[in-house]
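Just one protein chain is left out here, and the rest sit where they should.
On to chain A.
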Amino acid sequence: MSVTFRVPLYFFLLSLSALKGQTRYLEENEITPEGLFSLLNSELKRELSEDFIYRRPLRCLDMLATDGQFTFAADRPQLNCAAFFIGEPNEMISIAYDNVNIDCDGGDFIKVFDGWVMKGEKFPSSQDHPLPLYERYIDFCETGSVRRVVRSSQNVAMIFFRIHNAESGFSITVKKLLNPFPCNIISQTPEGSFTMVIPQQHKNCSFSIIYPVEIQIAELSLGHFNDFPVKRVVPGCAGAGDFVELLGGNGVDTSKMFPVADLCYSFSGPAQMKIGCENTVVRMVSSGKFVNRVTFQYRLLDRSELQKIKGNNVEDFCFTE
């Protein structure tokens, strides 16, 4: 092979292998309707394009886990409405206004919140979210003409709306986008498993399960596997820059929950804990110096286990064992 041919060839092969490493986590390997859609001929595509969009009316109190187009038509004044959005842990929510017919001057509003708000508490907490609180509310009346698509930072979002007139309404299209390194997740199910990775970023991430569960941590890796385990001068986790904590509480705000356990040593081999609270959170704090990873699974506590935990505990804040 001539030199002039070899150099571009080596460069091409090098780029291929580099890209393979970089984009490994970004590939979507699932077969999706949209992916298959592109293989069809134009006639079938026209026929299917209507079918593939899920449509239904939006209710005044609603929870949406599917993609689709949702329309709210007020048959009478609805002054206090909210809808929750939730996706898979590795998804983000994208909300696009399709057509909005509300009277902003008359007191109507549509506000999208980046997270969930319940009883005055927000998830993710202010400590765990990159934006300040007032920037997490996006008001259609203020920004709607400019910003027609709103995207959440995690797998949950909310929309608050108020409509005074019976003929008003609006329509939104909800799509899910892929989030390669999910941080701040609310689990859709009371049972499951998850691996949270924080790749050398200085941030805190929470995985929230709104059920009383038993958590089993299968593996915790704080720091690169080549590093020697850090010798701790002070016993316990005080002062550790990288650690995982298990929290329990009766609200969604992780900063107002009680730490049940702190883990600041890497280990593998299951460690389990039963947390009988309304909300159970696995939170990872990362200094940014290391790649931190925790793998865990969780299952719902049944009534007899909950009774047993409550019976064995003197302390009053959600019961742990």
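Things to note:
The rule is simple: a contact is a pair of C-beta atoms (placed from the backbone, for glycine too) under 8 Å apart; a residue touches a chain by one contact, two chains touch by 3 or more; residues count from 1.
One rule holds for everything that comes next: contacts and distances are computed from a predicted model.
From the set "glutathione transferase", "Corticotropin-releasing factor domain-containing protein", "Mitochondrial ribonuclease P catalytic subunit" or "heme oxygenase (biliverdin-producing)", the protein name that UniProt assigns to the chain left out of the figure is "Corticotropin-releasing factor domain-containing protein". Although one chain is not displayed, chain A still touches it through residues 33, 36, 40, 44, 48, 51-52, 54, 59-66, 68, 77, 79-82, 84, 86, 107, 109, 111, 113, 117-122, 126, 133-134, 137, 158, 160, 162, 164, 188-189, 210-211, 250, 278-279.
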